[in-house]
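Sharing a structure below in structure tokens format, with a few things to ask.
The complex appears here minus one protein chain, its other protein chains still in place.
Now for chain A:
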Amino acid sequence: MRPAPGEPAAPRALRRLRQFFRECWRDRMSYLFLAPFMLAFSCFILIPVFMAALLSVTSFNGFAFPKFIGVNNFIALLTQDIIFMKYTLPNTFKFAIIVGPGGYILSFIFAWLIHQLPKGLRDYFTLALYAPSMAGGVALSVIWIAAFSGDRVGYLNNILLKFGMIESPQLWLQDPKYLMTIMIVVTLWSSMGVGFLAMLGGLQTVNTELYEAGRIDGIKNRLQEVYYITVPSMKPQMLFSAVMAIVGTLKAGSISTQLTGLQITPGYSGHLMTNHIDDYAFLRYEWGYASAVSVVLLLISFLIMRFCYRLFAVKEGE
């Protein structure tokens, strides 16, 4: 609105601000619709993240008021926390590198194979592969504890004994040598989750005329088809499922507790970042320090995600 002639013009900034509020008021319906989600979102995700950042620079035991200690928590984490450096970090990296990309590639391979089947059959195979990811913690522990049970009644021990691969029953879950491998196997088994379904969906969006065109352009086999046509056409879904895979991998940690029944795994052999946070938060009540660890975890996941966006970003004109 232009000021009436004769009236002094309001300062520009003020006019802008007024305009801004008017537009906000005009869009009030939008904000109203958004409100329920945003309220919950700020309460349980946004503010906690900021609070974690704040708490990470304090010493806080949950009772007394947090005491500001600067970056001491992070310094301690990097220099004094032997368990973190010696077990948590290598374990997390090993676990994440195998389970993350491994599970991701496996879900793509299986999604692609299922997509090659006639339509009527697809549902059964989808169900078979998706079912493990529906088994929650309890089902996981019941199944796998029975399979890896330490006496000769355990399924794995029984099979290996029968074929003469081992002399005596192994304590699979209590032995630091094996625990990590078992965790990786179990997580891979249950890793065909939402990301897998997203890839199945993505495969259906690929324009089939592109394959014809590709053949004319000299694509010889299916591998080339996948590399030059399928993957580029479903980049958006690939990215979404990468996001899901990374979140799933970094938050896995309860798996070791479910398998061994112990908060701290034998010899820290299955100790991941989330276990470290739980250890300091709910066993030792050093909440400031635990927050510092979770901030590090957040940073790591953010960086990995930036990398994935680089990898899968849809370029202009694609």
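Following the convention adopted for this analysis, a contact is a pair of C-beta atoms (placed from the backbone, for glycine too) under 8 Å apart; a residue touches a chain by one contact, two chains touch by 3 or more; residues count from 1.
Heads up, the rule we're going with is that contacts and distances are computed from a predicted model.
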The complex's invisible chain, by UniProt name, from "Carbohydrate ABC transporter permease", "Peptide/nickel transport system substrate-binding protein", "FAD-dependent oxidoreductase" or "Pyruvate dehydrogenase E1 component subunit alpha": "Carbohydrate ABC transporter permease"
Selected from A:76, A:145, A:160 or A:264 as touching the chain missing from the view: A:145
Residue among A:160, A:264 or A:298 touching the omitted chain: A:298
Where the missing chain touches chain A, by residue: 20, 23-24, 27, 29-31, 33-34, 36-38, 40-41, 43-52, 55, 110, 113-114, 116-118, 121, 123-132, 134-139, 141-147, 149-150, 152-155, 158, 162, 173-174, 189, 192, 194, 197-198, 200-202, 204-205, 208, 211, 215, 221-222, 225, 234-237, 239-240, 243-244, 246-247, 250-251, 260-261, 274, 277, 281, 287, 290-291, 294, 297-298, 301-302, 305, 312, 314
